[in-house]
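With one protein chain withheld, the remaining protein chains of the complex are depicted in position.
What follows is chain A.
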């Protein structure tokens, strides 16, 4: 959170100090400007526009899957008569709606615990057996800045921890779908049952509703889901949903992109594979793949070949798949 605050402060300071607004497209570029030297490399973050572009391209846009029937109130179906042009317009607006639905939830570092003590009053010890929790109900404050203080029976006045904050904010400012105590689905054994039923997407949606993006529970559940998906190779389950970007980001940071790469090549998604390798090079610029790619200025299939040679553990698979793809493309042209 402190890093986010630093970035916001940097952005604000740049807006005030320059007459014309500094046109930077990514947060890492802002930090580079601040650090002074262009060679000092800062790791690209999830929310950079370049990274987001690549991830949206890889996620794909399967309208059938995005607008598949979900559990809702039963209504009689409506039929509309449209000309071809109107149908085009309708599909276009549906595509824009789908892009808005596929907006990725943020990936944030885990939040640091709060240990602030506001006052220690030894004279109040033994006053009461219960704690007093004081919440500030002023309307116009963001929830992260609200004051939630606890007076312990020992007399110390301390700030509430993150879990207590989440619970009490849910009491006074309830969010739809969120429960006061986490549902028991999120325990390890129950997660395995859900994964056995192939319901990873529902799991991730539930996690999104229940926990804050930087809580440890959220990160743990997401990590477990991504691990299971990678083990089983079921990348298709998340392919046209808003969680695919998070999955790709997790795998790229853990450097285990092989399974995803093979899956893409088997499904003939060459452009996606190329952009995946490009993203990998951006995030790990000191790896062998990135250095060779930058030295040779490689594009397209060559990037994939470099990756297959240098980085992947299952190099044989990747090269086989590449050869198969080249053969099929040669046959189709011939």
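FYI, a residue touches a chain if its C-beta (ideal position, glycine included) is under 8 Å from a C-beta of that chain, and two chains touch if they have at least 3 such contacts; residues count from 1.
Note that in this section contacts and distances are computed from a predicted model.
A.B. asks: Leaving aside the chains on screen, match the unshown one to its UniProt name from "Translation initiation factor eIF2B subunit gamma", "Integrator complex subunit 11", "Small ribosomal subunit protein bS16m" or "Beta-hexosaminidase".
C.D. replies: Options "Translation initiation factor eIF2B subunit gamma", "Integrator complex subunit 11", "Small ribosomal subunit protein bS16m" or "Beta-hexosaminidase" narrow down to "Small ribosomal subunit protein bS16m" for the missing chain.
A.B. asks: For the chain that's not shown, point to the residue among A:63, A:94, A:114 or A:171 touching it.
C.D. replies: From the options A:63, A:94, A:114 or A:171, the contact with the absent chain belongs to A:171.
A.B. asks: Determine which one of A:72, A:115, A:138 or A:197 touches the chain that has been left out.
C.D. replies: Only one listed residue reaches the unshown chain, and that is A:138.
A.B. asks: Check the options A:118, A:193 or A:209 and report the residue that touches the missing chain.
C.D. replies: A:118
A.B. asks: Give me the chain A residues in contact with the hidden chain, please.
C.D. replies: Considering the whole complex, chain A reaches the absent chain at 118-119, 121, 123-138, 147, 149-151, 157, 167-168, 171-172.
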